[in-house]
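Working notes, structure below.
Here the complex is missing a single protein chain, while all its other protein chains stay put.
So, chain A:
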């Protein structure tokens, strides 16, 4: 009805909207308050890497205490909990989520889909500035009286807001405010990513011709838009509990002989809200990694991805299932035990689409023309660490196995393997892969290989022994394990070993940063398409792509993104925007 009244001044129904680009007139609007998704992507990535470095240093301090207890005087129990909390929260939310969706998402969505920019660049710009504000609020908590919160990254009430928990006065408030800001900022970006994928693709770019990178980022963004609200609500309610004395999450509590004003609330409600966000969050981080790694493997093995349709449906299925597994994080929370049965079942079902993906990556490599470039090394490293972490996930998904293991280092080993190391390896691989497009220069390959081997082997040496520690019963979150009767004395030797490796791996990241900065000026010129890849971002008229990406007219897409080594083609790759020859050499 309404459409019938769309006049001539309005867009005709069905006609494609060509967004009008904002043309910056000054240095400030070009490089600082930029509305260009490519600049916003670089801003997001740099901020995320910078705050990630803070989290890296925190992990050093954690390992310093665990490996060599008492060596440094300034790490007490409170500080230790603060380091753990901030390390976890920064890595999961402010580094991984922001870098995959805000960084890779902003850069790759418009370029891989053949759009000129995101659909609403102004709101996209606001998204970054609110994210930066969230990061600043988070960093500020290091400088307030009492320091940042030490409640653990899950922030479970009631202890998160009770006296005795470090950072109870200021730290927890800043943490909650920062999360709320992050979610608001993310939502602004998220609606952009989703609508750009749905509504602003180049001619010929059907959904089933999108690179898997875009499928991963798109599905992860949808998950984030539906999962972050639960964290938003949980954070707001806890903020009210802390600041004005409501009792959403606070049961009746006696503290130092005094009955607190709180009473009648439900602590487990917070856990449900938190994990309704927290489990999809795992896939918000994992799905972009799945997508990116698929493209890296296909490109560097010069072979089409095996089972593209299955890969797409697996991403979508994992996304949908991720909303019905959250309580497997809560087997020991005291919820109704029958829930455990349901959530264990759904958790194990999610292994099916995930296994499909792993098989398809391996089958893509099978008899491929594998080039062991730096991005490819990281991609293969991802398959190994992800498989490892995924298998321990099957252990922990079962209630009977999880209950004895749940507060041990086994869990730490599991989630670091599956959503720490594995996605970080993909981020590195992605940066080595796309850096030439962003800057026009290659990253140094020797430094890159050094970076890969130290990071990959080191990460294995750090986290693999932690499984043994966990099976021995070494508890997680303990400031000190010396003198615990149930922990064998030999554990401290292994702990010291893990810590030394952790220092080396952390130091290897300096090689990466040096490489990033040095290659800006001194890297070998990359040319438009150094990896001879098919996807649209490598076919831009200029490298780095100019404002508006595509020059006078949008690219036209004729094929799927995986035409590598096509028989009968003159090159071993056929770009998506090349007309003519189709697969198997048949005429178009």
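Please note the rule applied: a residue touches a chain if its C-beta (ideal position, glycine included) is under 8 Å from a C-beta of that chain, and two chains touch if they have at least 3 such contacts; residues count from 1.
Note that contacts and distances are computed from a predicted model.
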The complex's invisible chain, by UniProt name, from "Iron(III) transport system permease protein", "Dimethylglycine demethylation protein DgcA", "Choline dehydrogenase" or "Cytochrome c oxidase subunit 3": "Cytochrome c oxidase subunit 3"
Hidden partner chain, touching residue among A:240, A:387, A:450 or A:511: A:240
Contact residue for the chain not shown (choose from A:162, A:225 or A:253): A:225
Touching residue (missing chain; options A:216, A:265 or A:561): A:265
Residue, one of A:152, A:204 or A:528, that touches the chain absent here: A:204
Contacts of chain A with the absent chain, listed as residue ranges: 2-3, 5-7, 9-11, 13-14, 16-17, 19-20, 22, 119-120, 122-123, 187, 190-192, 194-195, 198-208, 225-230, 232-234, 236-237, 240, 244-248, 261, 263-266, 269, 272-273, 276
